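Every protein chain of the complex appears in place save one, which is left out.
Lettered A, B and C in written order, each chain numbered from 1.
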């Protein structure tokens, strides 16, 4: 079974959307806007335990499943980070575990944000993606058992 | 009371002697020859206690007095060091304590061996000179009490 | 504009720093992160390159010419650091990897032999982690208590509380910074030292942010230990200095073992070299000595007094223009400060601000500045920090202020 919209379809959508911006300022304003639409994590996930390590800004990540699909909620206390996090959630959440674990995520390169994926970056987006893939791998390992508390 | 031959007279003698040599090899051969004439230290001074610290080659220094004058005997297990040590003994031994403590010892510069006086030099000539001056200072502090075991 | 330097002099000084001609994101670099690492003039870069090209060799005990030359450079800079600090002798200068290692050295040698389970160590609330965590790690081994010297709202240390702590605890050691890297506050360490001594305590001064910016004389301060890093004073990375009183060093056991720090080694027992070498195990970072010589030349040529005076001008200017921005709050408002301005922006995360400023070519540091307890004291997770150098200009500070206003429009 495959998702109606695949990860690569979603990536293509994002790339198209960002093609509108020449200026870094416009791009970051858009990223910040995206962050504002993020629903955030449930209160019990806004704890140290669910925090992604290695960020100067704080990032919380809440994994879960819906049927066969892995879903993520996330939040951050910094606006740019929150926008980046929203982008990742938009592309990966609601996809099959295997697809998430394997996703090359080339779109960050295409929209000129590849640097943010560097593990040396203070926002820790790399750590977040790693964490999302770990959760996905864990879920796919468990097959269809589901459960919210990954 | 002053010594018949002062330290600076002795230095001048050494400088004159070394003026004969253009070649480093001749100079070092001469230094080594000088070392051979060194009488060495008495057996009870050939111990760790009387060793000068900081030398790659070993140097033993035996201080003493003769009347109002400070006398030194010394030895080394390396030929060049022994020659350098012999030079220092020749210039300083048998001089009044105050003169030794104050001696600027410019002759090493004049004969092109100043580098050997550097505290970073592995032969530790600098440590030996410091040690000789310390003994001399100690003796002059004690006035005419004499004694061999400074 | 400056009463210290003419425009031409400032231009000439800036011209010595190659990095200042860099573009970042298409804009000329404004480097305001000098407290993290300072930049180096060409003379420092060239001195190290020249050393590598012509004199490189392992130091100490080498008989050959290169080794002699390298040793003279390496030991020669010890003399210069001794005279820079007004040390009693060159043997009071110990080289380490940085201020951090220098402080750890004191903890692991003096601390490990002198602190007891019932000892107390006073540590300032604003300390860099380098002057808190080593004491915590040692305390977890020995069990002594660490008491905090509290900070006031202007980011100065509460001197009344300090004296009360001395009275109450009779601590063995006071560990305190000379200048706060997070806020710029200059603490009255000379007074604190005499109070410490009056109560039988020793005092360790973290000079990482003072030695590069003002004249520091260990005899005038009358402290017992002082640590700093070369990379914060236009010098090489990987080199730091511990100054300690000779009597203290003489009584301290070795810490790390290895080459150069020994007298005689055998399986049946080993004896150790005199200080400072006893504390310098292994091949030293001798290339750095060439760089530090050149950095000291630079500072001597400009004059540390003029460096300080110039940075005071910049500080005043920064307080003026940043202080006038609505929604910007400066943390660190004590009267005596070095060239550091730390601030927070209403409703804006420091990380976002740092990202935006970076896009404008402006390099500031954001976050906790390795001083989390200090951040906690002011109820923030971090600040935006601009720190100055002798080459900083008023125009650069104005660009920072304009950048802040611009980012507030987008982010607030």
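We take it that a residue touches a chain if its C-beta (ideal position, glycine included) is under 8 Å from a C-beta of that chain, and two chains touch if they have at least 3 such contacts.
On a predicted model such as this, the values are computed, not experimentally measured, just so you know.
Novice: For the chain that was dropped from the view, give me its touching partners among the shown chains.
Specialist: A, B, C
Novice: Using the definition of touch stated at the top, determine which of C:137, C:164 or C:316 touches the missing chain.
Specialist: C:137
Novice: Just one of C:286, C:378 or C:391 touches the chain that is missing; which is it?
Specialist: Residue touching the chain left out of view: C:286.
Novice: Based on the whole complex, identify which of C:89, C:164 or C:265 touches the chain you can't see.
Specialist: Of the listed residues, the one touching the omitted chain is C:265.
Novice: Footprint of the hidden chain on chain A, which residues?
Specialist: Interface with the chain not displayed, on the chain A side: 53, 56, 115, 118-122.
Novice: Please identify, in ascending order, the residues of chain C that touch the omitted chain?
Specialist: 18-19, 22, 24-25, 29, 31, 33, 36-37, 39-40, 42, 44-46, 48-49, 52-54, 56-58, 61-67, 97-101, 103-104, 107-108, 123, 125, 128-130, 132-137, 146, 148, 229, 231, 236-240, 254-262, 264-267, 269-270, 281-288, 351, 354-355, 357-358, 362-367, 370, 372-373, 376
Novice: Even though one chain is hidden, which residues of chain B still touch it in the full complex?
Specialist: Against the missing chain, chain B presents residues 24-25, 28-29, 32, 56-58, 77-81, 122-123.
In the analysis below, only the chains that are shown with their structure count from here on.
Novice: Could you tell me between which two chains the number of C-beta pairs in contact is largest?
Specialist: So the pair of chains linked by the most contacts is A-C.
Novice: Indicate the whole-number Å distance between the mean C-alpha point of chain B and the mean C-alpha point of chain C.
Specialist: Centre separation, chain B to chain C: 45 Å.
Novice: Counting in whole Å, what is the centre-to-centre distance of chain A and chain B, each centre being its mean C-alpha position?
Specialist: Centre separation, chain A to chain B: 78 Å.
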